[in-house]
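One protein chain omitted, others in place.
Chain IDs A, B and C follow the sequence of writing; residue 1 opens each chain.
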Amino acid sequence: MISEKLRNDARPIWNRIFSHPFVVELYSGKLPFEKFRYYILQDYAYLIGVIRAFSIISAKSEIEISGEILEIARMEATTEIENYRKLLNRMNLTMEDAIKTEVAPTNLAYVNFIISTSFLGNEYEGLASLLPCFWSYLEIWKRNSHLLEKNENEIYIQWAKEYGSKEYQALVKKLINLMDRAVGNYEKLRKIFLTGSRYEYAFWEMAYTMERWHI
Amino acid sequence: MISEKLRNDARPIWNRIFSHPFVVELYSGKLPFEKFRYYILQDYAYLIGVIRAFSIISAKSEIEISGEILEIARMEATTEIENYRKLLNRMNLTMEDAIKTEVAPTNLAYVNFIISTSFLGNEYEGLASLLPCFWSYLEIWKRNSHLLEKNENEIYIQWAKEYGSKEYQALVKKLINLMDRAVGNYEKLRKIFLTGSRYEYAFWEMAYTMERWHI
Amino acid sequence: MISEKLRNDARPIWNRIFSHPFVVELYSGKLPFEKFRYYILQDYAYLIGVIRAFSIISAKSEIEISGEILEIARMEATTEIENYRKLLNRMNLTMEDAIKTEVAPTNLAYVNFIISTSFLGNEYEGLASLLPCFWSYLEIWKRNSHLLEKNENEIYIQWAKEYGSKEYQALVKKLINLMDRAVGNYEKLRKIFLTGSRYEYAFWEMAYTMERWHI
Partner (left out) sequence: MISEKLRNDARPIWNRIFSHPFVVELYSGKLPFEKFRYYILQDYAYLIGVIRAFSIISAKSEIEISGEILEIARMEATTEIENYRKLLNRMNLTMEDAIKTEVAPTNLAYVNFIISTSFLGNEYEGLASLLPCFWSYLEIWKRNSHLLEKNENEIYIQWAKEYGSKEYQALVKKLINLMDRAVGNYEKLRKIFLTGSRYEYAFWEMAYTMERWHI
């Protein structure tokens, strides 16, 4: 399976993701709230980028794939955006706060990477740029959910549990199945998947250090 | 309102659409079934094209618009495709019949027009290429639904009534409202809307004459 | 070689192109001038479309291919447009006449086909949509240049000889060589190449019948 090969090739990066302090402290409840707040506000621009990338991929795909991709994109653009709004509200933030947040360098780089890849490449290359995010969030949950037992931050717990839900598992499974239909040049897919994985790591690092533009 | 201006500028073309023999005979029940069968089989490629075009538009749009466009695209890719499948079945046809149907010249031209326009232009130019189809189907229903009373062809009646449904009216209203948010060069939008309207007329003509490639 | 396979599969269409009355009468000098005038004025929109399509292909290609494609696109956008302007002038026409000419249905369909294909597919799929035009013009010259001996129309002769020039032969050779580097799904390339060939035939037919929109 292509997805397994990709996963294997990215293992060293993913292992560092699983143990990144942002991730571990988020699950254990020790993450300073201002870091979480930063992360959530940055997440908006990334979510929009994901919707754009899925839209481009859908335009290029065979219809059966297109239907599934559009369903995911729509879910992101409606349910996910709605969930996101609710989360903001629980944190005493509004969508306007998210919209006017300056997109940090790593975030901007990541978003432009998934959009460029989806535009320049074929549908599977686009998918390979998006899969590390969706898939690694599930794996993070699997590896770290036991930490939730001692977590006393309700917002962190609620955030984390979404990635352990049956719906989320089904979504990731669907994306993996689509990836496994890929034909052609594995090397290209591999390079894209590794870059996406690097950006996943960098995104956690960005949030932990609350990265800002230096200029 | 931009939509009203576009509609006015396209009036001569639309009037010819409303009275096209395919349209009138379909509503009155006199349309030879082989012409309807041809039309329905061609419709598949057009539906796929619409989904692709909406996907491209969504990728370029502000997020609020993106969400609405994706909802429409997804509905086309799931509900509409499902309705389409059921209609085929009532006609003793299958999706395979539709998929292997050779796309007729006018249909191919129309599909490539909406895709090119959505790719080369901005989101409103893309919308202007798609609106004549959705909108004129509603107007056709308004003008011709009275003919259904004497129509004895259950398949034609069922097909027509979809365009008189509240859901369909709401969809068209949504698209018109999006169109009215357009800014910038009206001339470009006008040219696109007129070409889309011409293709609508040409599509009915294609179906009535059961157009084939001459080579 | 992929190009040879494509050429073989398109043979029946190409044979009809070679003997199309527009082509034969153009080479023999018997073509009514108003048909040639129509053809030349339509050619403008097609030339622009070719430049757009090559640009899209260039954006997706490996750099060595990109360089060659851009050289061709630039040549079309400068030398060819300049040659075109001179030809117009010899015919007592101006660029403004060409620009304001309404693009005929077949021409618009052809242009949107090459643009959509270049955007939705990979670089080789884009090339496969453009190759039938360039290549068939060379083959037309090979098969019909003997007719030029009795041709007394200086404008037709000058127009035709361009396609027998060393530069043009080298250009076609370059495009064929690029095509032969294609990897992957031959079926897709074949379908595109055949559609492009059909549009070539349809373009000659459009010019011979001086096609207009019916609406």
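Details
The rule is short, and it goes like this: a contact is a pair of C-beta atoms (placed from the backbone, for glycine too) under 8 Å apart; a residue touches a chain by one contact, two chains touch by 3 or more.
This structure is a prediction, so every number in the text was calculated from the model and none was measured.
For the chain excluded from display, the touched partners among the shown chains of the whole complex are A, B, C.
Touch with the chain that is not drawn comes from one residue among C:2, C:17, C:31 or C:51, which is C:51. Residue C:74 is the one among C:5, C:74, C:143 or C:174 that touches the chain missing from this view. Residue positions on chain C in contact with the hidden chain: 48, 51-53, 55-56, 58-60, 63, 66-67, 70-71, 73-74, 77-78, 81, 115, in rising order.
Even with one chain removed from view, chain B keeps its contact list with that chain: residues 59-60, 120, 122, 183-184.
Although one chain is not drawn, its touching partners on chain A can still be listed: residues 13, 16, 52, 105, 108-109, 111-113, 115-116, 119-120, 195, 198, 201-202, 205, 213-215.
Everything below uses one rule, namely that only the chains that are shown with their structure count from here on.
For the pair chain A and chain B, the fraction of shared interface numbers is greater than half, so the two copies use mostly the same residues to meet. The angle of the rotation superposing chain B on chain C, based on CA atoms and rounded to the nearest 5, is 180 degrees.
Centres computed as Cα averages put chain A at a distance of 46 Å from chain C.
Each chain gets one centre point, the mean of its Cα atoms, and the points for chain B and chain C are 31 Å apart. Residue positions of chain A touching 2 or more other chains: 59-60.
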